[in-house]
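Apart from one protein chain that is not included, each protein chain of the complex appears where it belongs.
Our next item is chain A:
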Amino acid sequence: MERFVFLTFDGLSRGAVYAAFALALVLIWRAARVVNFAQGAMAVVTAYAAYMVSDAVGSYLVGFVVALVGGLLLGALVERGLMRFVGHANPLNDVIVALGLVLLLTAVVGIIFGGEFRAANQPFDTRAIEVGGVPLMSRYDLFIWGTVATIVVLLALLFTRTAVGLRMRAAAFAPEVSRLLGVNVGRMLTLGWALAAVVGAVAGVLILPTELGLHPHAMDIVFASSFAAAIVGGLDSPVGAVVGGIIVGLILSYVSGYLGAALTPVAVLAVLLAVLLLRPGGIFSGVRARTV
């Protein structure tokens, strides 16, 4: 039972990061109908930037802020400098360009920083706090939960309470009508990519200390798990991304804990396959809106 409780809390913590990462995927999907397969590689770039800065100035917080700003700039740059020029008529074009970006970013990071693992900085103790003799969450897990919860609340407020959020939603759902109503759709798209990259950057910075460390391919498995989370919840649903992230986090934690870590990639694929077969739109896919 103790092991089950421990694995559950571990899964919740990982799930929170997967949720944030899945949220980044959902943000771009909703804004541009593109699955950003480069999200993981982009998060690695910002994580390296955060690592370099925090190492130089000796402050985790400064590195964290660098990751946020770096994500914002990188997301905007990728949209304005690359994705905007991709012909979106065939969805495969976006996928191929995004995969090309993965190769490019991974190669550049590898050339600059080398391929060895680097220990990522941690702001808090990662040893689990014991309650009644049962190890539950570490201070770092609490930090992860707090950060992800803050992101979710801020995004929810942005999209439901602000004019920019309303413009972004309208531009995503009905770009032509939005233009007729004075919305600069291109700008909203850039903002969507930038925001998603920020969320992805935060997720990257959060999960790296719990993995092997920083490496050009450090986010590959995380991306696969988060992609599964987004599919489980439904690519169109921010709530689904959060729930999907937690579900995938728990499943992977149980599989890793009871069956062995080597089986987690298989578990990710199994989850993905099961959802695609049983509910292709994801758990939170609603009834499709009528075209009006």
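By our rule, a contact is a pair of C-beta atoms (placed from the backbone, for glycine too) under 8 Å apart; a residue touches a chain by one contact, two chains touch by 3 or more; residues count from 1.
Operating definition for what follows: contacts and distances are computed from a predicted model.
Considering only "FtsX-like permease family protein", "Branched-chain amino acid transport system ATP-binding protein", "Protease TldD" or "C-type cytochrome domain-containing protein", the record for the omitted chain gives "Branched-chain amino acid transport system ATP-binding protein", by its UniProt protein name.
When the full complex is taken into account, the listed residue touching the unshown chain is A:166, out of A:95, A:166, A:239 or A:283.
Residue A:181 is the one among A:57, A:181, A:259 or A:273 that touches the chain missing from this view.
The chain not displayed touches chain A at residues 163, 166-167, 169-170, 173-174, 176-185, 289-292.
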